[in-house]
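The complex appears here minus one protein chain, its other protein chains still in place.
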Amino acid sequence: MHQSPDASPSANADEQQGHALAGAITNGVHRLRLRVYYEDTDFSGIVYHANYLRYCERGRSDCLRLIGIDQSRLHREEGGLAFAVRRMEIDFRRPALMDDVLDVETRIIETGGASLTMDQAVMRAGEFLVGARVAVACIRDGRPARIPASLREALAGMLAGSGKG
Amino acid sequence: MHQSPDASPSANADEQQGHALAGAITNGVHRLRLRVYYEDTDFSGIVYHANYLRYCERGRSDCLRLIGIDQSRLHREEGGLAFAVRRMEIDFRRPALMDDVLDVETRIIETGGASLTMDQAVMRAGEFLVGARVAVACIRDGRPARIPASLREALAGMLAGSGKG
Amino acid sequence: MHQSPDASPSANADEQQGHALAGAITNGVHRLRLRVYYEDTDFSGIVYHANYLRYCERGRSDCLRLIGIDQSRLHREEGGLAFAVRRMEIDFRRPALMDDVLDVETRIIETGGASLTMDQAVMRAGEFLVGARVAVACIRDGRPARIPASLREALAGMLAGSGKG
Partner (left out) sequence: MHQSPDASPSANADEQQGHALAGAITNGVHRLRLRVYYEDTDFSGIVYHANYLRYCERGRSDCLRLIGIDQSRLHREEGGLAFAVRRMEIDFRRPALMDDVLDVETRIIETGGASLTMDQAVMRAGEFLVGARVAVACIRDGRPARIPASLREALAGMLAGSGKG
């Protein structure tokens, strides 16, 4: 009873197209919109600080997804190839609150042979809340691994776009 | 319609309309679409079981939001009035995986003076993964509190809609 | 006994022995003591309901650990053998608060060829807060798998102990 026979295929075409579940890239900036739920807050009434890192990771994952990089397939088909965060610098300027609608902005600012650097910002209606600089390494079996050429091209495309942004 | 057109100056009009961030109610069923990210999985390769409860809570919060119940405002303006989960029965049938797109379906199946019961299902492309029956109590200062009349009307509307579903 | 004396060169012998990090089994009941931190609470001021499932899972993992079942080794050495939660019934009676010290009690109440059932309780200074009945299946590649004989013996030992509790 929990599902109509056509539950997901059933979502109509408008909904399908409308759901930009992975956000969008415009002028070299990826934007992902998300909501603050109970799970994100703590007893002091605001979003728990570590949860901004979850938001940022969602932004990075969807940014990579939109430029054609499928992390679960990479991991499965490229012998455990994965992107791992090596370093983060995070500024917590203003707190987000329960029910807030936030935008996570992601920019690729540098790519190397086995690493990339991203700038991220968590915004609320255009107001800057939290910023992060993130150094990510490509690894296999815990060791640095060269980013495959096809991926580097995809990343470079966004980097170039960023220049125009 | 779930967000004002100027919620984020940076998003264009198409994105605005497309993003039904709080899901939608059709024939008494609320549906919220969401993505599985790194944060949701565990080392066994699937979604960590407790995280389905986070998904369900997002579904309940957005369902209440769409029928006009703002939980953070309730808490602030009605002397700490809150909805608290009293009991859950959860069937974990099949696992969700990294990168999956899921739909959380929420139905209100009963309302009382100070409580309500909901049926929820986590679906993947029409396939049933996890089901939950959830008993929720309205509380203030840790004690059962009567659901305000305006809220009960809103809930009844969805309950009626459910009958037609 | 739960850690080798040289696990951490920096901790002195007293600390080593004192830290019963995995709790203890007495009369068929496993007890794990834990603290409520910021991360566990939500803006309504209490522990977020899904987090009791994290507490219960810690209790089950440490209970299995103390009777000699190492889940990460099982997964690695037995072709992906894992314990997966199939069903939970959870009663949320009273809320836990920031800084609370809690005890998670775990009892094995039934074992089958490929499954086991546990009763769990989250207590605060002897007061019952949350109870859970948990059905766990042994799986491999997503399919039910027979619990290895050595594990069943270990589980039966605790089940017997429970009878005396």
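Structure notes:
Letters A, B and C name the chains as they come in the text, with residue numbers starting at 1 for each one.
By definition in this document, contacts are C-beta pairs under 8 Å (C-beta built on N, C-alpha and C of every residue); 3 or more make two chains touch, one makes a residue touch a chain.
Note that the structure is predicted; figures quoted are calculated from it, not measured.
For the chain left out of this panel, the touching residue among C:Cys63, C:Ile108 or C:Met123 is C:Met123.
Hidden from this view is one chain, which touches chain A at 43-44, 49-51, 53-54, 57, 72, 75, 82, 84-92, 94-95, 142.
Of the residues in chain C, those that touch the hidden partner chain are 3, 6-11, 15, 17-22, 24, 26, 31, 33-35, 37-39, 54, 57-58, 61-62, 65, 70-72, 97-99, 101, 103, 105, 123, 125-126. The omitted chain makes contact with chain B at the following residues, 38-39, 41-46, 48, 50, 97-98.
Keep in mind that, in the parts below, only the chains that are shown with their structure count from here on.
The set of chains touching chain A and also touching chain B is given as C. Taking each chain's centre as the mean of its C-alpha atoms, chain A lies 23 Å from chain B. The geometric centre of chain A is 33 Å away from that of chain C, both derived from CA atoms. Counting partners per residue, chain C has 43-44, 50 as the residues that reach two or more other chains.
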